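In this view, the complex is presented without one of its protein chains, the others remaining in place.
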């Protein structure tokens, strides 16, 4: 196994974890408003998936978007500043936690209406195909999104028009307080693909390498054959749905089971096993420094000026 | 084969055919306004399906609704008067061609937004189950409706909550001027059921007996096990999408192929073969009389009074 | 009728203070006890006791047959509710917030609202669509929509937008008993707001506005949570010697025009406070209704305090600029009274 790759994936996942741990702290200090949905526990999905994509590929997700933003290379300073509603944020404080953007990196947000991003992401991929580029799109969604109309319409069009898009259902077993068994009649969410039909796959979302190969195959299918894929990545969120949710609908044991094979822990141990403990500690330290700097930057940044409140409504 | 049954099905189908032929005439005479979507060619689906249901079952369909209304026992006078916008119509002239109702017979319309009736019909069946009755619901939709969100949401809930509803896709190979191959990536539309998953079936919609047994099985599944079924009935509309459509997107040959095994012709020949030509001619004559009477009734009926224009908006 | 304790049809004795979420829970619980046909469906309404805890304990009390956790499929479960209503049940459909009603709006506007007329009265659709409308703190543009005007503009619907715990309970009970489809707006920010609610049963009638504060110089009109903001502004105006009457519309459709016109005919000045953009808003319609009804009684054009014309930005520094504020109400009143 490529030691550099392991170190890189470890670094990227840890960066998300630490970013969000600090965000959680700032939220409890009431420095962040609105909802804050943490990605903690699911890092291997975004990091694994985006690590095998190209710069000209589009990335889109729902409101639990910090992880994908950072995994795509988004700036931690701008991300933290966005959470605090500052002018220096990745959406100049206009978006907030649910609506991160880094369009220069083709990270297209951050969307709040469950499932609505599914057809929109098809449109991103459609455009690349239209232009004759080899770019594709990847679209993340929750297990809660598979029953909504826009999911169906998006997948239906993607299959019908051979659109090079990858849909990744991040099945973290809950939609807010609703456990999956209440909303899906089967364990295998990828069967939704049979209706169109569309290629499908299932992957252990805690295994960053499995995610990589799964997405790699789907990306190849999209890029070479202009065909969509529906993937279910089984994963888990360690925290509540949002900071407001005490998550009483499950036991500590449930969570611990997933934490015991936490992808960051696993990769950290792997590095240590390679005899690279020094490197790992260096990474830990670098990340710590980056995130603390991001927090400082965010706190010191100015709020948008009141007279700009209507800016960006129109060109 | 039960001769009485054949005669009954023949009568019911012919009644629809003749009703609509007269409607078409009245439309060209500009006595009917708005859109007029004819069911001619598809009669075996509604007649076969509804002939095996109970009085306490609900029936719902889209805007191509005359056939289902009549097959459910709806009055031809009231139907014809509705087309003419008369106070004596089955919706007192408020509904029109796309919105027939006969709620006393549990014929619940006649709806104009493609696919929207799918969750509503689930609600009808849900209510019967809730009340502990053995009633079920049957919901007809076009092949054009399988890509829309409400179709997915309705089927998803029906599967999830074990709702005793039967969905019948009347695949007449066209959604307006769009041939099926442009909107469905497969020949087998019932595969949409695999996504939930839900029981499914496919039936020759020109074979009224096949339709009967197919619906009978689905009704039993709904009634006994409280489970939904998705059925594709392959059929054909002989006329244009609506009276405004010259249907240039297909050849006369295409149509003739289906007409050659027209279910009314087939059953008429069957009756003759039974040596029941006299009975058949009597039926023809009765239907002729009924429909002509309906036309007269409709023409002679009064329009709603202008001062009632806002009636029925609220209780 | 005073702000402290409205008394429409109540026949009860003791009074206590409860939060709006509990007032709503009581309304639903009482009606479900009273009428077997009533059931509740929506996301998180059961096991989670409601995303905003408006159905606390109801799953335990009524079981999963009548308190139904739905998947995220608003068009689906709204449509299912409409069908169930046509078949004789009386569903309460909860939208976690009305932002998400937009994916179900076709079922509300094209099916529920039109069923009765299209069938000439054969179909009845006694259903309540309820949930929070409007902005809460910093939820961003997609979670800050006010669709009051969309629904109020729709014939066939009843649209309710009460403010106080008392009115929430009494109107929700009336809504559940009404044979028309009802859209019922609550507010995320006031679910915890407490106020007097008597122990016994009472109803608040649909279509009747309530004078929450009497005054003589200017009529302030609002609905939903902005009634509280408007009352605060009225207090501040009192300190400046301006006596403001405050009308809580409670029902947007059908509008209680008489209560409004009586008040404005008395004060000759009017300011409407709404959490909506001004263009094609309910408040602008109300201003027009007043103006065209009693043009000659007005000493100044009707004033309007609205959300400014942009999607809602997340940052608190900007959100406060867009939303109606006490200061903006006061300024508008001063302008109208100038």
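A few notes on this one:
Note that the chains take the letters A, B and C in the order they are written out, and that residue 1 is the start of every chain.
Operating definition for what follows: a contact is a pair of C-beta atoms (placed from the backbone, for glycine too) under 8 Å apart; a residue touches a chain by one contact, two chains touch by 3 or more.
Quantities reported herein were computed from a predicted structural model and do not represent experimental measurements.
Only one of the listed residues, A:61, A:156 or A:202, touches the absent chain: A:156.
Here the missing chain is touched by one residue of C:153, C:189 or C:334, and it is C:153. Only one residue in the set A:34, A:109 or A:268 touches the chain that does not appear here, and it is A:109. The omitted chain makes contact with just one of the residues B:112, B:135 or B:228: B:112. For subunit A, the list of residues touching the undisplayed chain reads 58, 60, 91-95, 99, 101-104, 108-113, 116, 118-128, 130-131, 137, 149-150, 152-154, 156-157, 160-161, 311-315. Against the chain not displayed here, subunit B makes contact via residues 33-35, 82, 85-86, 91, 93-99, 111-116, 144-145, 147-150, 175-178, 182-184, 249, 303-306, 308-313. The chain not shown here touches subunit C at positions 75, 99, 102-103, 105-106, 109-110, 113-114, 117-118, 140-142, 145, 148-150, 152-156, 253, 255, 276-282, 284-285, 287-289, 291-292, 295, 300-304, 309-311, 313-314.
Going forward, only the chains that are shown with their structure count from here on.
Centrality annotation: C (chain centre taken as mean Cα position, compared with the mean over all protein Cα atoms). Mean C-alpha position of subunit A lies 36 Å from that of subunit C. Mean C-alpha positions place subunit A and subunit B at a centre distance of 46 Å. In subunit C, the residues that touch at least two other chains are 71, 73, 75-76, 103.
In subunit A, the residues touching two or more other chains are 147-150, 183-184.
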